[in-house]
Every structure is written in structure tokens, then in C-alpha cells.
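Only a single protein chain was left out; the remaining protein chains are all shown in position.
== chain A ==
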Amino acid sequence: MGTRLSTILPLIACALIAGLAYGWSYTFKDVPPMLIRGFQPGAFPRLVAGIIIALSLLGLWHARHAGDDRPDALPREFHLSVLMLGLFGGLVLLGDFLFALMIGCAGLAWCWGERRLPVLLALGLVAPVVVVLFFDAAFQVRFPRGFLINLYYG
């Protein structure tokens, strides 16, 4: 990515997201005048989105003489960590919460270079089970049912 592009792309992205939010706000229902407390429900988000667009344009104006501020390349471990977070998110939604925690913890440690089996077992097995049981017992947190959680809840 060119140096100028790395400076202006985030601002363009901000303006686009704010533009979408601005447009989407027109889909909000209007309420009868007697129910309005100040303004219609869409007015405030439109105001804020408008401010973001204006600020992004101001940022782009400032960036016209921008120098080289390209961030350093990200290492392999970072990409693996993001992938692991994605896998974890998928397992939370589609699989079992405890299993997802096990894979997430051990997977992250593995991605970051941990290869000792006892450590991986402690992180991927013992720690998630202890934490889940602790939250369940101490704070009455009920975890979503899945094939592993069901073993506990019955």
C-alpha cells in the first residue's frame, strides 16, 4: 500500500461507514409530534454521522501533505491470532461455549509458540473448566448448552 493511501484509506472508511449510518437513519420510523421529546429518533444519529463525515473530510484535507506513516507489517502470529479469534467466535455460536474456550486458550498459546504439552493442557483444559465452574458457582452465570456444558448441567 502506498504511503498516502495508508493515511487516507482509514479516513475514507470512516466517511463511508458514517455515510451508511446516515443513510440507514432514514429507515427509522418517525413518531407523531406529540410523542417527540426534542427531535425525531433519526435526527441525532444523522447529526453525529454528519459530524464524522465532516471530520473525515477535514482529516483528508490535512492528509494532503502526509508523509510516510505506513504501519509496520504484521507478523505471522498476529494473523494466526485473528484466525483463532474467528474460529473461537464460530465455535461459540455453532458449537459449545466450553469447547470454544478450550480451543481458544490452547490455540492462542500454540499460535504464540507454546509447545509444552503440560502447559497446553493446563491452558486448554484445566483453566477453562475451573473458570466456567467458578463463574457458575460464584456468580450464578448459566452458560449456553452444548455437548460439553451438558455434561455438567445434565
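Note that in this section contacts are C-beta pairs under 8 Å (C-beta built on N, C-alpha and C of every residue); 3 or more make two chains touch, one makes a residue touch a chain; residues count from 1.
Note that contacts and distances are computed from a predicted model.
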- [ ] Out of "ATP-binding cassette domain-containing protein", "NADH-quinone oxidoreductase subunit NuoF family protein", "Aldehyde dehydrogenase family protein" or "Tricarboxylate transport membrane protein TctA", flag the one the UniProt entry gives for the chain missing from this complex.
- [x] "Tricarboxylate transport membrane protein TctA"
TODO: Touching the hidden chain in the full complex, which residues of chain A are there? Just list them.
DONE: 10-11, 14, 17-18, 21, 24-25, 28-29, 31, 35-39, 41-42, 44-45, 48-49, 51-52, 55-56, 58-59, 62, 69, 71-72, 74-75, 77-78, 80-82, 85, 88-89, 92-93, 97, 101, 104-106, 108-109, 111-114, 119, 123, 127-128, 131-132, 135, 139, 141-144
